[in-house]
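Every protein chain of the complex appears in place save one, which is left out.
Right, subunit A next:
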Amino acid sequence: MSSTHSSRFPWNHLIGFILSIALTLLAVFVKFYTSFSDSIVVWIIGTLAIFQALIQLFMFMHVTEGKEGWINVVNMIYSVFLALVIVFGSIWVLTSGHAAMH
């Protein structure tokens, strides 16, 4: 992976740069030039933000590189998994069964 860095043109960075600008403009577009309801706009922008974060992590912050770069990836996947379990698990547990019958 490191050998591609020194001599060749940094395509990764260029693509990442263009994509991140495109995603930002898309978010602006969705907000100002479409007539979606606010909640849909938030969902779209949220989704775009996740892609934005992934681009930053992989193309600029090089999470997978280095001797034990995979640890970062495992760490992030595990954190996301935990967050999902905690948030959606709690909602599920507290709003089903008798709790749902208010």
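In this section, contacts are C-beta pairs under 8 Å (C-beta built on N, C-alpha and C of every residue); 3 or more make two chains touch, one makes a residue touch a chain; residues count from 1.
Keep in mind that, in the parts below, contacts and distances are computed from a predicted model.
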Options "Amidohydrolase", "Amino acid/amide ABC transporter membrane protein 1, HAAT family", "ATP-binding cassette domain-containing protein" or "Quinol oxidase subunit 1": UniProt name of the undisplayed chain: "Quinol oxidase subunit 1"
Residue-wise, where is subunit A in contact with the chain that is not depicted? 68, 71, 78, 82, 85-86, 89-90, 92-94, 96-100
